[in-house]
Structure formats: structure tokens, C-alpha cells
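Removed: one protein chain of the complex. Kept in place: all other protein chains.
By written order: A and B. Residues from 1 in each chain.
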Amino acid sequence: MSVDKLAYYPGCPSEATAIEQHMSTEAVFEKLGVELVEVEDWNCCGAAEVEDPRVVYALNARNLAIAEKEDLDIVTPCSICYYNLERSNRALKADEALRTKLKGIDSSLDYNGTIKTKHVLDVFVNDIGLDEISSKLEKKVNVKVAPYYGCYIGRPPETAFDDPDNPVLMDKLIELIGGEIVPNFNYMKTVCCGGPLMMTRGDIAFDMARKILDVAKNAGADCISLACPLCGMMLDGKQADIEKALDVTIGMPVVYITQLLGLALGIEPNKLGLNKNAVDTKEILGKVV
Amino acid sequence: MPIKTWELDPNFKNEIMSEAGGERLASCFQCSTCTLGCPITEFVPGYNPRKIIQMSLLGMREEVLSNPDLWVCLICQTCTARCPQDVRIADVLGALRRIAEREEEAGNLKIDSPRPLFDKAFQHQLKKFGRLYDMGLAMEYYPKKEGSFIKGMLAMMKDYKDFGMRMFLKGKMGPLGGGSPVKGMLASKIKQKDVMKKIFEELGEEGKEK
Partner (left out) sequence: MGIAIIGGGVAGITAALDLADSGYKVHLIEKNAELGGKMGELAECQMGLSPYIAKVENHPNIDLMLSSELERLSGTAGDFKLSVSGNEIGVESVVLAPGYDIPEVAKSYGFGSPDVVVSLDFEGILKAATVSETGELVRPSDGKRVKRLGFIKCVGSRCQENEICSTACCAYTAKEAWEVKERYPDVEIYIFYMDIRVFGKDEELVAELKDKYGVKYIRSRVPEVIPEGGALTVKFENLEKGTIEKLELDMVVLAVGLLPSKTMGKLAEITGVKTDTYGYIETSLTSPLETSVPGILACGTATAPMKVRESVAQASGAALKAAGLSQRTEPIPGQEEHKFIEVGDELKTGVFICGCEGEVANTVDIPAVAERINELKDVAYVNSETSTLKEAMDAIESGIVDQRLNRIVFAGQSPRECEDMVRDACAGAGLNPYLLEMVNLREQCAWVQDPKDATEAAVDMLKMAAERAKYLEEIPVERYPVIPKALVIGGGISGMNAALGIADAGYEVHLVEKGAELGGGLKKTTELQGPGGEQAADVLKELVDKVTANERINVHTKVKEEEIVGRAGSFKAKIVAEGSAEDAEIEFGACVIATGARRDFVPEGYFGYGKEKNVTTVSEFGKMLAGKLDANTIALIQDVPGEGVTARYSSIEVVDSALKAKEKNPDANVFVLYQDIKTYGKWEVLYKDAREKGVIFLRYDKEKPPKYEDGIVSVYDVIFNDEIQIKPDLVVLSTPTMPAEENERLSKMFMIPLKKGFFMEKPERPKMVLTPVDTVNEGVFICGSAVYPAMIDECLAMSSAAASRACVLLAKDFLETPAMTSVVDEEICAGCGVCEAICPVEAIELTEEPVPVVTFGVTTVVGGTKKVAKTGDGCIGCGSCASYCPSGAMSLRNFRDRQVYAQLDFAV
């Protein structure tokens, strides 16, 4: 194992809608023996709503600088945060003039470009490694999973860390913990959940999320697994609203990959926030042996 | 009506290409890859990033900037990831949106979408608190979207009634939820809020206007 300590960037949803992702991430890393040091006084990464790249770079420079002071690489469980952190990191590393300019705006933006940014999935599979994780597994999570990756894991190419069309990192973890990947879901793995349009074109967002839920259901999944809180809000948080608005019943449990992994590591469900997912997760708990 | 190129703005493509994200516009060879992979096309008939690009290249400035389709892009990056010519369509559309917002601010254009209002409210919250404050964002956005405070509150209630309660019950929002008793109800503020202000003032649209 090549990591034992990382700076942790939880992202805004960690405090509210995706609190269970935050809880399970912390619990899993603890169990795996990797210390997470929360980036002190971290600020929002800009999400998708700040469109001007220069503002995004500045916002993230601050978070990067804080982690850099501790000399730690940053890990985040949120795909959008990862995208913003990583593209800022790249831009800042490559562009000295930009770094100087930001430093001029405020000394807290003084980042030297010495650390790496990572998504939790990447850390699990590529840094900690499947063998290491496997050695710590205590239970078998015998569920049929539709692994849903969303947008920013395989896209855009320069920040991606998995295949753009058929990513596999989550699949590997699921198979490792005894789960089964449902067939006929591959082509939905990276189709956008509609989240970015939730507030402005809720109708489209609902249709898009529903499609993912439907394909997972038709594929025979017990649950969908995720690696991004925005996807979580759409597929889990809004699922009941979707059912109501589109007059359908779905009832598809949606969990974060960290929650599934936590179960396999023998962590107690409530510590993983499994009581906080909007769609009930009891059936899944029943399949942990 | 035929398109008369001499009445168009041949400089429009250069304008886009000098905006961050728009640099690679001219490489496009109209192959349709972006459009055919775009998930929005299934829900918004006629949505066609390829066409927006050719219109931009031809210089159809007005038609492009007032096109409501600019505002339904998910920024999902599928088009960017697949574009054989590295046009970075998601970023190009972002550049177009920013030009359109500026034009609206200058009073030259009316944008037919609440999205700029939402983005602005988001940025405003961010500037104020340093983190996303769902409740504050909603309180700022809905009235603007609906045109009055009362209408806004009503619309917000409608959208949030069930969802809010669900989140509340799960302890994700509300007085006793989450890690702290007031999570989600009050803004979670960072200490160095002044830095946020500086960033937006120096680099954001406000900075540009200065």
C-alpha cells in the first residue's frame, strides 16, 4: 500500500444531501488504515455553476494550497469536485503566470503545484489496491449492482481516470466484495443523470434520471452504486418526486460505493449512513453475509 | 430564407475563440459526433450542438446568442470527450453562455431561461459564504425566477415540499440533522470569506466590467 495519509476534501453536499457519502468515506478510510485530514476551512469548488475557468482555478487554488501546506495529496468522494480540483491543479501546474496572478489576489491562493488530486475510486483501486482491500474484507456483499459512474470519472479526457464509455473501477470493487454486476447496464454507466438541470429544467432532469433507474431495474439490479453526490441527489433524493411526477413506481435503492465497501469491511450500517439514503436500503443489508 | 453571409458577423468566431473555453471552435468539421452522443437530444427536439457550432462559424451571432438551447446543456462532457477534433463543445457552449449573459446585462438580448439567474445566485452565495448554502440559494433564486418574492416562495414550496421533508426526516437538512444540530438550516460559512469576495471581484464578470 502506497498511501497512509491524505488531505480530504468533502465538498459542499457532504454537509447536507450527501452526508452518508461523507460518513462512509471517512469510515472506510479509517478501516483501511488511511488517515484523512480534512482540508481546513475548505471552500466550494465552484461546482458546475461557476463557468468561468479562471474563477474555478482561483477557488480551487485555495483548497490546494491548504493541502499543500500539509504536504498531502487531496482526495475527494465527489466527481464534480474532483473535476474542478484536477483541472485547476493541471492549469496551475502548467501556468506560472496564473499562479503569480492568483497569489497577487490573496496570499491564501499561493499554490506551488506540488500535490496530486484524486477521486476516492482511483485511490481505492490504484493506490491502495484490490489485494490490500481484499485482505481486510470481513463480509460478502451478495447484491446485484448497477454501477453508475456519471460524467466526470471518464470525461473529459484530460482529467479522466477510467474509460469514458465503459469505466470499470467501481465494477472491480463490487466484484471484489462479492457483488454481481448486472448485465445490460454498461451503456448507461456514464450517461448524465440530469442533475445539472434540476433547478432550471426539472422536467428534463426527471426524464433523464428515470431512464437510468429504469434500465437498472430492467437489468435486475438490487441497487445502483454511485460515486458522486449530485447523482445521489437525483437518483436517490429525488426518486420519490420522479415517481410522483411521472406516475411510475421504481423503488430502486441507491447507495454510494463507499457504503457498499464499508459493509464488506464489516463496518456497522449506521456508521455508513445507510439509514440516511432516501430510498430504503434494508433489503441490501439483508444480503450482507 | 437563404442565409446571406454578408449580413452576418464574420468576426463572431474570433470573439468566441478569444473567450476561455472557446479557443478550439474552428477545428470543427461538422461530423455530428457531439450531437449523436448528446443525452439532451432525446428530450429537447432539435437540440444540436453541431449546428450551433456551424452557425457560430458562419457568424450568426444573434441567432446563436438568443438560442434557448444554450441553456439546457448539462456540461456532461460527452461531446467533448468524443469530439474527434478536440473542439471542447461543452466549453464552447460555456463561452457562448458567458457572452450571452454579458449581452443581456448590456441590454442587447433577453435570455429565455432561468439558468443565468440560478448560476448567479449560486455564485452570489458562494461569494458570501464560501460554501454552498442550499436554502439561501433557493431563497435567492426562486423569487428572481418567478419575478416576485411571493410567487417565488410558492414555487419553492411546491418543488421542495416533499423533498425537503424527506431530507429533513433523514436528518440531512433541518435543525437536528447531520453532524451538527443546525446543518442545512443555516449557512455553513468559511472563515476566510473575504478571499471569496476578492476572487469574484478580481476574476469574475464584475472584474471584467471594471
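Note that in this section a contact is a pair of C-beta atoms (placed from the backbone, for glycine too) under 8 Å apart; a residue touches a chain by one contact, two chains touch by 3 or more.
Because the structure is predicted, anything quoted here is derived from the model rather than measured.
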Residue among B:G46, B:G107 or B:G147 touching the omitted chain: B:G46
Contact footprint on chain A, counting only the chain that is left out: 163-166, 184, 186-187
Those residues of chain B which, in the complete complex, touch the missing chain: 2-6, 10, 13, 26-33, 35-37, 41, 45-46, 48, 50-51, 54, 57-58, 82-86
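Note that in this section only the chains that are shown with their structure count from here on.
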Complex contact set, residues of chain A against chain B: 12-13, 15-17, 19, 41-44, 46-55, 58-59, 62, 105-106, 108-109, 151-152, 154-157, 160, 164, 190-192, 194-197, 199-202, 204, 207-208, 237-238, 240-241, 244, 275-278
Residue ranges of chain B in contact with chain A within the complex: 20-21, 39-40, 42-44, 71-72, 74-78, 80-82, 88, 90-91, 94, 97-98, 113-115, 118-119, 122-123, 126, 130-132, 134, 141, 159, 162-163, 166-167, 170-173, 177-179, 183-184, 188, 190-192, 194-196, 198-200, 202-205
